[in-house]
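Removed from the display is one protein chain of the complex; every other protein chain stays in position.
Let's turn to subunit A:
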C-alpha cells in the first residue's frame, strides 16, 4: 500500500477519524501532567528563581512554532509537486496553530526576559527572526483568505511558505550563525553536559510531548474541517451549474 493513498480526502478522513479522540485525550492528559509537574513540583532555579517555570511553556511553544512551519513547508512542496489537495489543506489547517504557538513563545519569552535580561524585547538575531516568522504566519493566513480560487491560493501560499522557511531556519539557528545577542543557545540538547538538570528536563520532555500531541490532534481535526468545507463548496457549485 502506498502512502499517497492517504492523499485521497475520503481515505484520509476514514483513517484518521477513529484515531482522533485518542490523540486528543493523550494530548490533554500529557499537557496537564507536564504543566502541573513543572508548575507545582519542580524547584526554583538558583539564578532565575521561579521564572524557570515559564520554560515549560516557552520552549515547547517555540519548538512547535518553528517545526509547524517546517511541516507546512513539506506539505506545500507535496502540493506543488504532486498536486494532492489534502496536503495543501493540511498546511492551511496548521497555520493558525503555528500562529498561536508563536504568540505563546513571544509572550512567555517577553515576560521571562523582563526580570532576567532587564528588558521585554531586544533586536537580537533569534528574537527578530522569530518575530518575522510570526509575520509570515499572519501573511500566510491572510493570503489563504484573500484568494477566492482554492488551487491558486494553495499555489501562492506554498511559495510564501518556501520563502518564510528561511526565517524558520534562522529563528532556530540564529544563535549559532551570528554568535551574538541575548538569547542563549539550545536549552535542551541530547548532549548530557550541555543539558539542563534532570529535575527540569523530565517535565519539559512531557510538556514537549503534550504540545506535539495537541498539534497532531488539532491539525487532523482542522484538516477534516477544510476537506468538508471544500466538498460543500464543490457540491454547491455543481448544483448551481
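Here are a few things to note about the model shown:
Definition applied: a contact is a pair of C-beta atoms (placed from the backbone, for glycine too) under 8 Å apart; a residue touches a chain by one contact, two chains touch by 3 or more; residues count from 1.
The definition used in the following text is that contacts and distances are computed from a predicted model.
Missing chain, UniProt protein name, picked from "Cytochrome c oxidase subunit 3", "ABC transporter ATP-binding protein", "Heme exporter protein D" or "Phosphate transport system permease protein PstA": "Heme exporter protein D".
When the whole complex is considered, the residue among A:15, A:50 or A:152 that touches the unshown chain is A:50.
From the options A:112, A:167 or A:200, the residue with contact to the chain not on display is A:112.
Across A:97, A:154 or A:204, the single residue that touches the chain missing here is A:97. Of the residues in subunit A, those that touch the hidden partner chain are 31, 35, 39-40, 44, 49-51, 53-54, 57-58, 61, 96-97, 100, 103-104, 107-108, 111-112, 114-115, 214, 218, 221-222, 224-226, 228-229, 231-232, 235-236, 238-239.
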